[in-house]
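Attaching a single structure in structure tokens format; questions to follow.
Yeah, one chain of the complex is gone here, protein chain that is, but the others are all in their spots.
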Amino acid sequence: MSLHELIALMPVLILALGSTVILMLGAWYPRWRILLGAGIAVALAAALWAGVSEPPVDEIAALYSAGPYARFFTVAWSLLAALVLLLSLRYGEERRFDGGVYCSLVLFAGAGMSLLSAASSLVGIFLGLEAYTLVLYILIAFDRESPSGAEAGLKYLVLGAIATGFMAFGIGLVYVGAGTFHLPEAFSAALVDGHLRAYALLGWVMLLVAIGFKISLVPFHLWTPDVYQGAPAPVGSLLATGSKGAVAAALVTLCLGMEPYIADIASLLWLLAAVTMLVGTVQALVQSNLKRMLAYSSVVHMGYLLIGVLAVGAEGGGAVVFYVVTYSFATLGSFAVIVSFSHAGGEPQDYGDIQGLGYRYAFRSAVLSVFLISLAGLPPTAGFIGKFGIFAAAIRADMLGLALIGILASLVSVYYYLRVIIIMYMANVEPNHALHPGCRPEYAVLFVCIAAVFFAGVLPGPLLDLIGTIVK
Amino acid sequence: MDPVIATYPDFPWLTLLLVLPLVGSLLCWMHRHQPEDCRWYALVVTLAVFILSVWMFAATPQSGQRWFLYEDVAWIERFGIRYTLGLDGLSLLMVVLTAFLQVIAVLISWPVKKHAPLFFVILMVMETGVLGVFLALDLVLFYIFWEVMLIPMFLLIGIWGYKRRVYASIKFFLYTLAGSLLMLIGIIALYWLHGQQTGVYTFALTALQQTRLSDSESFWLYGAFLIAFIIKVPLVPFHTWLPDAHTEAPTAGSLDLAGLLLKTGAYAMLRFGFSLFPETAQKSLPLLATLALIGIFHAAWVAYLQKDAKRLIAYSSVSHLGLVIVGFAAWNVTALEGSILLMVAHGVTTGALFVLIAMLEARTTTRNLDELGGLWHCAPALSAFLLFFSLSSLGLPGLGNFAGEILILFGTFKSHPLWAVLAICGVVFSAAYTLRMVRRTIWGPQGKLAVCHDLDVREYLVLVPMAIVLLWIGLYPETFLAPLHETAASILNDTEAARLAGGGR
Amino acid sequence: MIVPISHILMVAAAMFLMGLGCVLARRNLIMILIGVEIMLNAVGLVLVGGSALWHRVDGQIFVIFLMAMTAAEVGISLAMVVYLRRRKGTIDADAFDGMKG
Amino acid sequence: MNETLLFLIPLLPLVCGALNAIFGMRAPRLFAETLAVFGVGASTLVTLLLWSYADGEGSRAVLYTWLSSGELEVPVAILFDRLSAPMTLMVTGVSTLIHLYAVGYMAGEKDYARFFSLLNLFVFAMLIIVLADNLLLTFLGWEGVGFCSYGLIGYWYGKGENADAGRKAFLVTRVGDVFFGIAMLWLFALTGTLSISAINAQAVQLAPAVVTGLTLLLLLGASGKSAQLPLMTWLADAMAGPTPVSALIHAATMVTAGVYLLCRMFPLVSLSPVGMMAIAAVGALTAFYAATCALAQREIKRVLAYSTMSQVGYMFLAVGAGSVAGAMFHLLTHAFFKALLFMAAGCVIHLCHEENDIFRMGGVARRAPFVFSMFVAGAICLAGVPMTGGFYSKDAILLAVFAQPGLSFQGLWLLASATALLTAIYTFRLLYLVFAGEPRGDAGHAPGGLMRWPLLPLALLGLGGGILNMPELVGGNAWLQSYLGPLAGVAPQVSHAAEWSLWGGATALVVVGWLVARRWYAERAVPREGFVAGFLLQGWQADRLVAALILRPFRAACRFCCYGIDLTVIDGLLDGSVDACKRLGKGLRLVSTGRLSTYIGAFAWGLLALLGWCLWRLVSL
Partner (left out) sequence: MATILFYMLSAVALLATLLCVTRRNPVHAVIYLVHAFFALALIFYILGAPLVAAWEVIIYAGAIMVLFMFIIMMLELAPSEDPGGAGWIRWIPVLLLSGTLLGATFAIIAFDPGGADGLPSFYASPRTFGYALFREYALAVEVVSFQLLFAAVGAFYVGRAGKPGGEGER
């Protein structure tokens, strides 16, 4: 590994080494706030480095790309780590989280996501994915006071391990078919008569099982609501945004590499997308728990994402990336609202807990409504532009049927988003019990998210241009 | 007539129009702990918008251009989306109507106590949305405003509505969204088709009009657009959201719904639906007319049975809007101008009726026609206004609705006598249900009554301007028709030209 | 060496699916984890086969990473098993169904 | 002076009405009353002052352009010519008297402003009908009188039936208006103008079938307003309104609007023989129908209402027979004597303590000789006693019909003559029952001066109305006929002998009628029972017929649309699909058991599906 490569790797190194340093610091100097502050500083430093410094090489060790695409996601996930840490400030303090461990795990998760998004090789994908999955196993069960945390951790762990098996099996099959792990050769070398050979196809199937698990595609999505519900809300936000976004980014890389012959798997992705959107929507419809609803809604959103992935030849890649960003901000914001309402006793998740919230906690309810509206894809929020991009790509790629299914799903999905708003604003009852007034860092996160949601909704030009340049 | 707007045509007047309510809503939100101030802010801002719009009304028609005012700025260049606003006679009337009704809405909502700041914030955001719909000339921009209207309305119904408000608000939202999502698909598809043909990827209305479409493409795309508009108008059989929404909405909500939101559907049909797909639109006119005619009768008949006064008026809206669409379908200048005039008059008339029902309800605690009666005895002025607006609604000559209706009928008869004959037959039924409502409310033996007092000053302030406007439209519609002449002709000509150009391929 | 690659893959697939069957059928968390181990080992066979097929060492190296990953995962998993057992007194996977719907 | 001043005629009542509407209740009562009377009175004066404008071709005045769009150009234009001028004078003059009477009649009412304002507005609308030189403007007046009539019939709104009667009047006449409206649309489409004079000028160029169609449409429109078959059911119920209203609207002015319209459009109408025949037939049939109904009525005002219907039928007959002058002549005399009759009837009702039933009156003659003499004056006009105005005008019509060739007109003439007999019978029946004999009910209060003195001029006008168009036979100069000039339609050409014999016949009919009435009702004051009496009392069961044929199906259609379509089909579909989604969601909820084994199972099934796809893909390649 050359020095150039190391410099290119610097942001990830900052995250990883920073996390080890904080881990050790935590053992000797267990001050929660200071550790968290240090963690945020590390994450911001990584983001800054990735954003500012031009990497001297294009690819690192034939595993990870150092191109603008990778840098973009490195910045994104580093910032996400910082926001999640900021969000955990009061949450973790009240629950007496082990600062060093927590902080280092979140940072390392950020590093893993960055690696995954940057991967240019199947090995890179595997390692990146495993890196943060391992960390998430722990983070989900991090609150040792909460029984549902343990349950959620178990579910994610077992299924995650199985998914790892599938992932590895798929990679192995592709390797057998092509003789290399590097993208896009791993697929282009596995062509017979212009079509993917059976090994590669089988490999894709196995990979899709694993990816389906990670980004919750039907029928591999059943864990999602349980884990969202059980995991601590800040971790949930990480799980719902970065964990999925990074996989989506890798998926775009995978598909972008095989653009000329994506038709080989297009029908499969089509089916997955359709089923995912429809089933997710219908299941979300009957939820009465905010986090579970968000979980099923994320299922639906991943279905939309898949539309973009399918249309990867028609600017779908850019649409997916933009969608990931908009979706992440809205979801992060929604979780942040939950975090800000929760106190040591628990999180308000049930619809009964948020009844009539709208007037008692005006700002946060309004903000939550905006996030939900963005998730529903209505203007003038970011969600609309995101959805617009996805549908535009889909229609350009002649996938009218899928676009119509997407329309149907988003129509029905409006119902469950609005239901939350209805419960907050149109129920004539006061909340069951007093909720936490929230603290500054949480408000800061909310402000960041709301600003992003509006900014990307009203003036999406710069972000779209940026994404347009990084996805080729 | 007016030096300022004419002298500075480059000043973003239209943006100012859109931004003012937003500023107002921000002000309101910032002062949300003084609800009393909020309504004053709202009043001042809506009045300012109204004055500005009247100012434009007075100043711009002399300019003699296709667009009296026009703004065009690049917005999301990656998708070719531009911030394009344009004001012509059609939008001008709609803008003035919007601004006027919004002032009324604020005035009528003066007594709102429940979460008053939020109420006025929502009201003003909605004003921006509606004005935007009437001004936007870029399809995506239009779509955005189109949807932005929905959420405030949803909240308005859902928070300040009556018993079944949640059902009604959701129904309203989903119903209209269903249509508009289809339209979104249509917009995007048109965008790609146009881009493939010309290499220019844009959502600009004027550019997209030049797109050459095959018959089936044009059929499906136009269908996607039309569904959205038909739902909003609404035409039978997509109308059932309206009675529920109207019945449950608070007064200002009903006012805006009837006066503005329905108009956006008809407006968009004219501005976008017909001009983007001139040929298919021509073919669809008989279908539209059929639906509209069915609607005129169907809605009138259903209205006749309603017990809830608001529901009755809601159905009457469906019936009247049917006539508007018949006017569109006749596709000539007279009918078109009549339709637009009727849109304005209907907005004021129906709005006023909703306002009156609310005043009535404040005195009687009920809207059930079976329980009401004899209101003249204790509130003659209120009753007289109710009678006046009812008469306008049933198309008494000399009042607002008649001017529009008769133009529609004259225009329609020339091209399609049968439609006109059927449409004019609807007049009897509109008289039937309207008089039934009048009979059950102000005449007859004394019904339920909680407090017996006639109109107060604020209520006069609300009703008198509306009555004056209706008399104005009814007796001297030329004021409102003058800016329309040019626009209506150019809409027809543009569409005709596009049709011929399309036919020449 | 004249074993067709397809045979190696079939053996691996059989093993993988046995592991999956184990995971499917068993409720004991330990057994589920053992099933996962079987699956991962089957993957190792695929990779080694591929490595031999293409005369490249990448496949074998991947196996090493896989083993390391497995080790890490097993470490956490078993710790979790201990933790759950301590919390709830059972390692029956289906006993943990507090959240559903 | 210029023509625009002519607008003062309709505008004066309008302004006064509007002022009354706005300030009437706030100002002293006297103000409202004065304003109302001033409005019509001034209007009458202006009419007289500007009378000369009607000379020759008449004067046309345009105020401003009401509507203009495309080819449509609708000016607010009035035409003051030899047809409209006498009509205007009659309307304003009679209105003034009735307004004066109304001041007395409504003295006890609290809600006077509404009354006077509507009354003034009515006069305005009526004058617009009369003066308009534009069909759309006519339509404005046409609907305007409909509305005012609605408001005034339901003046005593406290009783639901009154308000219902007003609504019925409005709705039924509106049905007629629709036909008028269609005719208007058609005329515009054909001629490109709405000006009445222009249309009449162009009428000859239209195809005969078209003209027939237009005539029939106009006839239906006129029938609505003039309570002719088949749209006649509203008039009898309209008697629920205050008596001045009945006198003004339902006797003198509004009901004759239909006749006036046909006269106005006579150049067009006369081009269609079929249409003329239809007009005549409608008129004659209505005249007969209404006269039979009047025979059996028990309420004094209903008798008069049916008689109005019957007399308006005569006017239609006249138009149908081509005699505009005859129609206008009868219109004018009828306006005088029928207004007189109604006003006198109002006095009688006051005298009998608000009693309407003629079988419970009686003996009024002795108690109120003035009212009696006035009523008799009106009644003999109505019955057509020779030398009265009614006699001349009615016989002019009979003559005109008689003069028309063709068997059908002969039949109509017979019918009309029979009607004349019936008219005499019910008129004298009324006289006997109300005025003769002993009082049978409570005594009410005597009417005041304001209620009495306006009767006198009307009585004189009614009795002497013959002068207006005194036939040459008795040395008259047929003033109206010649005044109308080309607008008068065809003058009947009959020999003097025939004319004399017709008069003789008519006189004989009156006498017979009187004798019959005397025999039946002079002594006996018991209402007749039985099927025929009931049938006639109910106006040939027309209301029930309408209810069965129109209202019931209408309600059924309403119910079907509301419950059958909207609530069941459309909303059912919508709510059903929402329910289906939710049910599906609940079903899928069973899949999320929360157990790991299920989730792993889902993995396996998913894998199976994916492998299946993979196999399909490989096979299909």
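Each chain carries a letter (A, B, C and D) given by its place in the written order, and its residues are counted from 1.
Convention: a residue touches a chain if its C-beta (ideal position, glycine included) is under 8 Å from a C-beta of that chain, and two chains touch if they have at least 3 such contacts.
None of these values were measured; they are calculated from a predicted model.
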item	value
Where the missing chain makes contact, among the chains that are shown	A, C, D
Sole contact to the chain not displayed, among A:I40, A:M113, A:I138 or A:L435	A:I138
Residue of A:H4, A:R96, A:R360 or A:K472 in touch with the missing chain, whole complex considered	A:R96
Missing-chain contacts mapped onto chain D	604-605, 607-608, 611-612, 614-615, 618
Touching residues (missing chain, whole complex) on chain A	1, 5, 9, 16, 20, 23, 30-32, 60-64, 93, 96-99, 101, 104-105, 108, 111, 115, 123-124, 127-128, 130-131, 134-135, 137-138, 141-142, 144-145, 153, 177, 192, 197-199, 201-202
Interface residues of chain C (partner: the chain not displayed)	1-11, 13-15, 17-22, 24-28, 30-31, 33-35, 37-38, 41, 44-45, 48-49, 51-53, 55, 57-58, 60-61, 63-65, 67-76, 78-83, 85-86, 91-92
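Assume only the chains that are shown with their structure count from here on.
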item	value
CA centroid of chain B to CA centroid of chain D, Å	37
In chain C, residues with contacts to at least two other chains	20, 23, 32, 93, 96-101
Interface hub residues of chain D, defined as touching at least two other chains	589, 592, 594, 596, 600, 607
Contacting residues of chain B [partner chain D, same complex]	171, 175, 237, 240, 243, 298, 301-302, 304-306, 332-334, 337-338, 373-374, 376-377, 380, 384, 387, 391, 396-398, 403, 406-407, 409-411, 413-414, 417, 420-421, 424-425, 427-428, 431-432, 435-436, 439, 442-446, 475-478, 481, 485
Chain B residues touching chain A - in the complex, by the definition given at the top	32, 75-79, 115, 140, 143-144, 147-148, 150-151, 154-155, 158-159, 165-166, 169-170, 173-174, 177-178, 181-182, 184-185, 188-189, 191-192
Chain A contact footprint on chain C (complex, rising order)	5, 9, 12, 16, 19-20, 23, 29, 32-33, 36, 39-40, 42-43, 46-47, 49-50, 53-54, 56, 58-59, 62, 65-66, 69, 72-73, 76-77, 80, 83-84, 87-88, 93, 96-101
